[in-house]
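A single protein chain has been removed from this complex, and every other one stays in its place.
Naming follows writing order (A, B and C), and every chain is counted from residue 1.
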Amino acid sequence: MTHILYLAAGFILLTVAAGLVRVLYGPGEVDRMMAVQLLGTGGIAALLLAASASGVAGVEDAALGLALLAAFASIAFVNSASSDSDPDGARDG
Amino acid sequence: MTFYRALDLSLALLVVGIAAWTVLSRDLFGAVVGYVAYGLLLAIVWVRLLAPDVALTEAAIGGGATGVLIIAAGSRLRSMQTSEPGDTANGIQKALAAALSALVAIALAAVMLLLPEPAPTLAPQAAGGLEAAGLGNPVTATLMVYRGFDTMLEKAVLVLAVVGVWSIGPDRFWGGAPAPLGRTRPKRALVFLAQMIAPLGVLIGLHIFWVSADEPGGAFQGGAILAAMWIIVMIARLADPPRVGSRALRLALVSGPAVFVIVALLGPFLGGSFLSYPPGFVKPVILFVEAFMLLSIAAAIPLLIAGPPLRSPRP
Amino acid sequence: MSVSSIAGIAGAMLVGLGLYGFIVSPQLLRKVLAFSVLGSGVFLLFGVVARRGAGAGFHADPVPQALVITGIVVAFAASAIAVALILRLYAETGGVTLDPDAWSKDRGQSQE
Partner (left out) sequence: MTLALDIFSLLAIAAGAFFFLAGTVALLRFPDSLSRLHALTKADNLGLGLVVLGLLPRADGPLAAMKLVILWGLVQLSSGAVAQMIGAALRRREAAR
């Protein structure tokens, strides 16, 4: 069971990290933020799985902190990116 | 075991790759997004190195607060969207910089691979503090007992940094409030989120502080989470940064190092030495000191992000 | 390859990357970011030393870990001062770069 949990943690982490390719290509700022948002959630899931597998105390608390702070970064991004002038030439649609 | 090696290797490659993106990315916004992702991944690396205390600190301060600091500065400069100035360094200079950096990296990597066997460790000395204090978390014991002096000075550094940031502002605004962090009309979803998440976050921050005697956590991590909640509240414009002249604010700011110094000075009178805790009351006294440190950190980090005063002290 | 060697090499590479960005990047905020990357690389090396120093019944040596925790906070405080200085420079001169051409060009306009 331990191996499977670690495997799942690694799989989820590497999967969402692949999504970071969006940070490279964009095109808009929001697309980049979405990739980081997904990485945050995936990282939390991976930490929870690793916590359950390893039994090291306090890893859940680290995940809890990560959950709060991932939101924190996203909020700051949205706040700055959607500022009144919005001339980033996104080419989506 | 090869399975775990593969996981570790891919995690390391990821971290180095996203760091390279952060450093080499063409625009500032992309770099900051990369940096926040880097902070998240680094927190996972710290868990892998069996340091959940550091993971929490890195996620909160290294990734979160530093990211927000740069984002806030970038939007104040309005340079998030403007194009970067062209590279000043020419090809030869870049090659020299790359060679120097590569040399440093290779030397460090060689040192890391040639570390002495068996590894020197201070764990037994730190464990002594652990038993004397009746604490279960070795990192807290190290911070408060074995290396208490470092922690005390570090708190003073934080206060000095706030004073430094404040004094960078123009003279005529001294005593006034820093510029607001959010926009004039914040979105309703943001206000809702701030109202919901801030009380929960305060609870979690206090929890992480409270369990730190025995489990990972501590005044740094709890304080950083409290600080993040205050910043969210300020971004949602539910509260604006306070005037830097406010007495309550200044008291909160210095309370951490002040209480630590007072307790340290009381040591000799209670039968110990400087920075020793009264025997029999070690754990409660440490928690008492840490509670004020929590307050100090929760006040200092948002003030560092809010920046120097930019509003007239008299309304 | 143990966890320690992998993390050690990664930390060394982070230091190198951060140093390169710190030297080459013309924009001051980018320099702050690069310096943070450099710092976190150094912290990672401390983490490796801590991990190797496991003993006395602990997973890792708590002393380097505690040093890293204080270090992260101090590094953040230093970045905050750097950012405040950059913002003041911008307010005074209208420029945020060390590029001499861009700086003299910017200084003429936009004295907000």
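The rule is simple: a residue touches a chain if its C-beta (ideal position, glycine included) is under 8 Å from a C-beta of that chain, and two chains touch if they have at least 3 such contacts.
Note that the structure is predicted; figures quoted are calculated from it, not measured.
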| item | value |
| --- | --- |
| Touch partners, limited to displayed chains, of the chain removed from view | A, B |
| Residue in contact with the excluded chain [from B:L193, B:L238 or B:V261] | B:L193 |
| Hidden partner chain, residues of subunit B it touches | 187, 189-190, 192-193, 196-197, 200 |
| Residue ranges of subunit A at the interface with the undisplayed chain | 1, 4-5, 8, 11-12, 15-16, 18-19, 21-22, 28, 30-31, 33-35, 37-38, 41-42, 44-45, 48-49, 52, 60, 63-64, 67-68, 70-71, 74-75, 78, 81-82, 86, 90, 92-93 |
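The working rule: only the chains that are shown with their structure count from here on.
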| item | value |
| --- | --- |
| Distance from the mean Cα position of subunit B to that of subunit A, given in whole angstrom | 20 |
| Subunit B-subunit C separation of Cα centroids, rounded to whole Å | 13 |
| Contacts with 2+ other chains: residues of subunit B | 48, 50, 53, 74 |
| Multi-chain contact sites of subunit A, meaning residues that touch two or more partners | 56 |
| Subunit C to subunit B touching residues, read off their complex | 1, 3-21, 23-27, 29-30, 32-34, 36-37, 40-41, 43-45, 47-63, 65-70, 72-81, 83-88, 90-91, 96-102 |
| Touch list for subunit B against partner subunit C, complex | 5, 8-9, 12, 15-16, 19-20, 22-24, 28, 31-32, 35, 38, 42, 45-46, 48-51, 53-54, 57-58, 61-62, 65-66, 69-70, 73-74, 76-77, 79, 84-89, 93-94, 97-98, 100-102, 104-109, 111-113, 115, 119-127, 138-139, 141-143, 146-147, 150-151, 154, 157-158, 161, 164-165, 168-170, 218, 220, 297, 300-301, 304-305, 307-308 |
| Residues on subunit B engaged by subunit A in the complex (per definition of touch) | 3-4, 7, 10-11, 14, 18, 21, 29-30, 33-34, 36-37, 40-41, 43-44, 47-48, 50, 52-53, 55-56, 59-60, 63-64, 67-68, 71-72, 74-75, 78, 80-81, 182-183, 186-187, 190, 193, 197, 201, 204, 207-208, 211, 215-217, 221, 225, 228-229, 231-232, 235 |
